[in-house]
Structures are given as structure tokens and as C-alpha cells.
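Okay, so here's the structure we're looking at.
The complex appears here minus one protein chain, its other protein chains still in place.
Then we have chain A:
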Amino acid sequence: MNAHTRTGAPLPQQGQALRPAVRFGAALSALLARDLRLAWRHGADTLAALLFFILAGSLFPLALGPSPDLLRKMAPGIVWVCALLASLLPLDRLFGAELEDGALDQLLLLGLPPSVVAMTKIASHWLTTGLPLLVAATPLALMLDMRGADLPVLLVGLALGTPCLSLLGGLASAIVLGARRGGVLLPLLVLPLATPVLIFGALAVDQARLGLTYGADLDLLGAFLAACLTLCPLAAGAGLRAAVA
């Protein structure tokens, strides 16, 4: 039994009498609303990534010892690595559920370009994974003894970086659709591509901690986001089209 048939969340209908622009926007918002409704109804699944983030983060003090100096030094890296791993968790269901119950074919028949369908799914992934991570990052960082003054840098970095992770994850999960070991392949594909996000995100906080300038690192994160935002949906759309062909 699949998630969508169980909940009975309706697929967006194609409004035939409407003008194309209206139809486009209506289909888009219906698709996004449907994904968010599904995430809301499966609250436990949505919270699993968040729970993983907090749990994995709290393992580090247990393994490294509770020394505040050490933890303060490592806090940016720990938060970023945990965010990266947590955003991987929901990826194999991002398009997988739709592919299995045939809804993906219907979504691509809506008349939206496949890249827009992919972008909508990626946006819902960010809203249900990236945004909660952003909220949970503050308590985790404070538990790791990060100074309050460095928190805004961490949050701005995460706000720029988690959409990148969602975009790269969406790209990877679209191209592994239908693969034999898709779940195992996903980290292998996403993690190398996501290394710049991790490096600059953690570096910015580290620079702030040491009282150095961190603007350039945030700028690079923003540039990376701009590149991902334009290229990843296109590539993910190509992957979706290949998966249903």
C-alpha cells in the first residue's frame, strides 16, 4: 500500500478551460500543496530527519568528551555534517513513491515541464527538511557551546546551503530512479557534489568564531545556490523524463 493511495491526497487536476498561465500556476501550487499535505499527514516520517539531526549531533559530545573548548571549535563542522546527512534521509522517497504508484506519469502529463515538476518536489523537500533543520540548528549549536554572536552566520549559511543540498539531492534522486540499489547510490552521488556547500558553510562560521571576515564564504555559498537553482532542476527533469519513458 502506498503513501498516496492510503491518504487519498488528490492529484492536481488539469483545468482545461483555464488560460495556460493560470493553469500553470494552479497546477504548480496544487502540486506543492499536495506534497506539503502528504508531509503533514506523515508527520513521523517528516520528523525523522529532524530527530536524526539532533541525535547525531548529540553523539559528538559523548564521543569527544564534554570539553566546551573542543566542542566550540568543532560545533560548525558538526552542525553542517549532521545537516548534510539529515537532508539525505528523505531523498529516496522524494520521487520513489510517485514512481511506484504511477503518480509520476500523471504528474508529467499535467502539462508542466518535467524540470518544474522536479523543482516543485525539491521545494517541498526543502520546506519539510531544510526549514526544520534551520530551526533545530539553533538549540543544537547552543548545546555544542557555540557563542550567540556566531549563530546568525551559521543560520545565514544554512539558509543558503540547505536549498543547495535539497537541489543536489533532488538531482541525484531523480537520476537514480529505477536503479537496483538506488538508496545506496544516493549518498555516493550527493556527498561529492555537496562538498563545496559543506566547506564554505562551516568555514564561514569558523571565520566568525575567530573574528575574521566571513562575507566571501557566504557569497560563495550564494553563488553555488544560484548555479544549483538554475541547473539542478533541468538535470532532475531530464532524469524524471528518462525514468517514466
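The rule is short, and it goes like this: a residue touches a chain if its C-beta (ideal position, glycine included) is under 8 Å from a C-beta of that chain, and two chains touch if they have at least 3 such contacts; residues count from 1.
The definition used in the following text is that contacts and distances are computed from a predicted model.
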Listed names "Monovalent cation/H+ antiporter subunit G", "M22 family peptidase", "Glutamyl-tRNA(Gln) amidotransferase subunit A" or "Heme exporter protein C", matching UniProt entry of the absent chain: "Heme exporter protein C"
Residue of A:I175, A:V197 or A:L225 touching the missing chain in the full complex: A:I175
Contact partner of the left-out chain, one of A:A49, A:L160 or A:A235: A:A235
Residue of A:A33, A:L99 or A:L193 touching the missing chain in the full complex: A:L193
Interface residues of chain A (partner: the chain not displayed): 171, 175-176, 178-182, 185, 188-189, 191-193, 195-196, 227, 231-232, 235, 238-239, 242-243
